[in-house]
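As you look at this complex, bear in mind that one protein chain is not there, while each of the others sits in place.
Our next item is chain A:
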Amino acid sequence: MKMEDMPLSGPDNTKLEALVHDIYSELVEDACLGLCFEVHRAVKQGYFFLDETDQESMKEFEIVDQPGVDIFGQVYNQWKNKECECPNCKRLIAASRFAPHLEKCLGMGRNSSRIANRRLASNNNMSKSESDQEDNDDLNDNDWSYGAEKKARKRKSDKNQNSPRRSKSIKHKNGELGSSVSSEPYKYNYNTGISYETLGPDEVRSLLTTQCGVISEHTKKMCTRSQRCPQHTDEQRRAVRVFLLGPSAPSLPDADTVVESDSFDIPDGQTLMSRLQWEDSPDISPADSASSKASTNHSDSRRPKKKKRPSLGLNSGGGGSLTGGGGSSSSSSQSNISLSTKKKRPKLSAPSISSIYDDLN
C-alpha cells in the first residue's frame, strides 16, 4: 500500500506518520551504526589510516599542463636513444628501428623473401669458399651501424641459429671443421666458433697458428677469425695461447717465424706469402658496416668486400701504423706494402704488436 493511496486526513494519519517516522529514523540510525562499526573495526585492526598519501608522492605524480612539455613535465623528443633486445636474435636494437629489424629477423615482410631467395641462388652458384664470404654479410647488417663502440658486446657468436641467414652456412661448415683446420689452415672458416675442448693439443696448436683463437665468454668457443681479428686484442690472444698451450707457448706463432727485430723484415717471405693467401678476410670493421646502411646492401653477395688496407708500412723501431687495431683505421691508413697481394695484414712480431696496440689503445 503506497503512501500516496492513503487518505491525507483522518485520525489514523498522525499515528501512521509517527510510525513511519519511527521506522525511518530507526533505519537511518542502523545505517549510521553500521558505518560506525566499520570505522571502529578499521581503527582497531590498524588499517584505518593506511591509505593516506604523503604530500611528496602526491606532488610527484601531478599532471603538468604547460606548452612544450608533456604531462610528466618532460620535453618532447628526448627519447632518441632507447634500445631494446630483439626476442628473436637477442641483439640490442635501437627502439625506433626495431620494427624493420624484426621484420628481417623473423623473415617476414616484402624484402626478406627476396633477399633469402637471392642468397640461395647465389649460394648454389658460388663455390664454398665464396659462400664463406656471404656469411660476413650477416655482420654487415645495417643494425650494427650505430653500435660500433659496442661491438664487443654485440658480436655474440651464438647468434640465433634460426636466423635465416645462418642456416645455410652452418651446414657447410660444421662437418668440415676438422678437415679444414688441418688441410687448409689458411682457409677462412667463418662459423660460430670452435669448441676447444674437443680438440687435441696438436690441433689446438695448429689452430692457434692461423686463427685468433680467443675464447668467447658467451659461447666458450674459439674465435675463428684471423689473427688480426678486430674484435680481440693481442693481449687476449696471448692469454688464450698461454691458457691452452701452457706458459711456454708463444703468444703468437709469428714469434717463431719472425725474428724479433726492430725493423719489420719479412724473414720468411714465403711463409708469409702463403699465409696471406687467405681467400678472404673477415674484414668486419665498423667502418664497413657503417657504410652499408641500406637494407638491401648485405644481400648483394657480389659486392666486393672492403678489404682492410694492409698495414705494412711499418717503421723501424717496432712501431708502425697498424690497421688491425679496432679496424677503424682501415680506410684511413694507406700504407705501402712490400708485398703485392691485395689482401691481408701480415702477422707482426709479438712485441711490436703489443706496443702498437698499446699506442692505439
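The criterion applied here is as follows: contacts are C-beta pairs under 8 Å (C-beta built on N, C-alpha and C of every residue); 3 or more make two chains touch, one makes a residue touch a chain; residues count from 1.
One rule holds for everything that comes next: contacts and distances are computed from a predicted model.
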Record lookup, UniProt, unshown chain, options "Pyruvate dehydrogenase phosphatase regulatory subunit, mitochondrial", "Superoxide dismutase", "Ubiquitin carboxyl-terminal hydrolase" or "BRISC and BRCA1-A complex member 2" -> protein name "Ubiquitin carboxyl-terminal hydrolase"
Thinking of the whole complex, not just what is shown, which of A:14, A:53 or A:124 touches the missing chain?
A:53
Kindly note down the residues of chain A that lie in touch with the hidden chain.
26, 30, 33-34, 37, 40-41, 44-47, 50-54, 56-58, 60-63, 65, 70-72, 74, 76-77, 79, 82, 84-88, 95-100, 102-103, 106, 108-110
